[in-house]
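All protein chains but one are shown in place.
Chain IDs A, B and C follow the sequence of writing; residue 1 opens each chain.
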Amino acid sequence: MDAKETIARRVAMELRDGMLVNLGIGLPTLVARFVPMGISVAFQTENGLIGFSAPPPEGMANRDLVDAGGGFIAALPGAASFDSATSFALIRGGHVGLAVLGALQVDASGRLASWIIPGKFTPGMGGAMDLVAGAKRVIVAMQHAAKGEPKLVETLTLPPTAARRVSLIVTELAVIEPTDDGLALRERAPGVSVSDILASTGARLIVPDDAPEMPLGCD
Amino acid sequence: MDAKETIARRVAMELRDGMLVNLGIGLPTLVARFVPMGISVAFQTENGLIGFSAPPPEGMANRDLVDAGGGFIAALPGAASFDSATSFALIRGGHVGLAVLGALQVDASGRLASWIIPGKFTPGMGGAMDLVAGAKRVIVAMQHAAKGEPKLVETLTLPPTAARRVSLIVTELAVIEPTDDGLALRERAPGVSVSDILASTGARLIVPDDAPEMPLGCD
Amino acid sequence: MRKAAITAEAAAALVVDGARVMIGGFLGVGSPDRLIDALISRGARGLTIIGNDTAYPTVGVGRLIEAGCVARVEASHIGTNPTTQRLMSDGAIEVELIPQGTLAERIRAGGAGLGGVLTPTGVGTMVAQGKQVIEIDGATFLLEKPMRADFALLRAHEADYCGNLTYRLTAANFNPVMALAADCVIAEPDEIVPAGVIPPDAVRTPGVLVTHLVGRAR
Partner (left out) sequence: MRKAAITAEAAAALVVDGARVMIGGFLGVGSPDRLIDALISRGARGLTIIGNDTAYPTVGVGRLIEAGCVARVEASHIGTNPTTQRLMSDGAIEVELIPQGTLAERIRAGGAGLGGVLTPTGVGTMVAQGKQVIEIDGATFLLEKPMRADFALLRAHEADYCGNLTYRLTAANFNPVMALAADCVIAEPDEIVPAGVIPPDAVRTPGVLVTHLVGRAR
């Protein structure tokens, strides 16, 4: 299992029956492949649809039906479409139960940075700032480090996406929960030791006596 | 021609081709009967439809298709329906070219009162406050006096519907325009003299040397 | 994401006495009549009703007023219902009058996570009393607070098994915004159809907003 699948599988364990879920572009999108058995969730794409699966059958793509990353999707029976103002009324208004987002950094206070590397790359925030401000729960799904540099840092060096603390951070090494006291290690990936995690983390971690292995579902 | 028809006919002369028009409940509704030849306007009913005529053919009424007074209407080809938030986005956003409203009083500053007689009757403002705040032009269509009391007064004794000055006042006796200097008499009804008008008016009127007769269209 | 249909009686049992209840409709058109029946049958008391109007004594929300279910009304117009007028004069019910567009927008704001509504409507009138006035680029606006409720009782035309709703002609009115702004949203459709029968572009209220669907009467 590669790092991305580990992350996506672990995040999928946070899905609850009946939830409206928004998956960010990139890694978070993979979560849709691992919805646990017996659970039914609705996925929203913020460009204007609830109820899709991706990709459409070969040759069946419709140019007017894409996800927020521009990829073709299929609509499920019971899908609903709407404009951007309504889509973000759903997001800002707390109707999205769970948003899963990528991040460039998360700091000890649980804030994430995800939309700009000043002077280098300025993709823009897209819908991420609204999702962090409005979703009931926000999970950051990201690789633990990038090019050897830790992405979990004591204080953000990049501009934050929101003042709000995210609910959970899931990486290929660990599950970490931001708390009032700082970042608390909750789970280890299979075969990963606490010292492995500490070695790749740039922020102080609250380490429990026993950090269990993360559940990754079954096939 | 009775008083109401005179008022409705004169107001109808203010309609312009392509206008979106909102007619208030009661007397203003009559204006729809006198749209001048060669002019096409769209009527909005603020409970959620543009493009209607009233009433529907005998036996053809639909319980889900009424105007803001609760009366059955017919939708014309090209009608559009929408919810209350959208309806008032159209109204507040200046998309309504002309609103025609009834009033209890209008004063020398051009403000109208139309929604409450404190201690006696409290119908509420319904959509009137939004229409006065948002329509491009607002015409008050009302009888000149009620029970012998002038409805045009120096200063409102009833609570105002808006701070905004209305565009024009049309009664069965006269057409009056609120200006920076006060209420200006613009036209007389056929057979009505300036002194008749002054006798029924409780506010100072700016009287021109020659007040022409009001046009009332032809059948 | 299928929903099970419940009866109007089961829905009315959820709406506890004293609750804040948004009810769709405009002079009774687009109001959930079976839910209103059921609230009257169970003898609901002390409700705060949020809606455009109180219709007529024998129609829509007016029937709840007549049956003594209502302690407070937040509406734009009560002129068509003499009972509301009389009970207000007698002090038996409280009435807050709100301009119609402001009411729609306050409910939308409550459902859309906005902090309030900045509207020119009501500036310089009794409606402005006690409210913050904000000057923006030389124009004056009232700051109107978002509105939410414990329950929203909606009338829809069609619902599908996922709870997606359509409305018909002028029966939509306040129903779509109310679907956003209550903790528990109960929809009473004229018809229920399988998922996939309502095309995605025809849906006006996505099913994820609907807590319960009222099924057909047996």
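In this text, a residue touches a chain if its C-beta (ideal position, glycine included) is under 8 Å from a C-beta of that chain, and two chains touch if they have at least 3 such contacts.
Nothing here was measured: the structure is a model prediction, and the numbers come from that model.
The chain we do not see here touches A, B, C in the full complex. Contact with the chain that does not appear here is found for just one residue of B:Lys4, B:His95 or B:Arg165, B:His95.
Shown as candidates are A:Gly126, A:Gly202 or A:Pro215; the residue that touches the absent chain is A:Gly126.
Contact with the chain not shown here comes from a single listed residue; of A:Thr45, A:Gln105 or A:Ser200, that residue is A:Thr45.
In the complete assembly, the contact with the undisplayed chain comes from A:Ala162, out of A:Met19, A:Ala162, A:Val175 or A:Ala211. Touching the missing chain, out of B:Ala75, B:Val170 or B:Ala203, is residue B:Ala75. Those residues of chain A that touch the chain absent from the view are 45-49, 62-70, 75, 81-85, 87-88, 91-92, 115-116, 121-130, 133-134, 159-163. The missing chain lies against chain C, touching residues 105, 109, 112-120, 134, 136-137, 139, 141, 143, 145, 166-169, 172, 200-202. The set of chain B residues touching the chain not shown comprises 18, 20, 40-42, 49-51, 75, 77-82, 88-95, 133-134.
As a working rule, only the chains that are shown with their structure count from here on.
Once the centre of each chain is set as its mean CA position, chain B and chain C turn out to be 29 Å apart. Rounded to whole angstrom, the centroid-to-centroid distance between chain A and chain C, based on C-alpha atoms, equals 35 Å. Distance between chain A and chain B, defined via averaged C-alpha coordinates, is recorded as 55 Å. In chain A, no residue reaches two or more other chains under the touch definition. Those residues of chain C in touch with two or more other chains are numbered 108.
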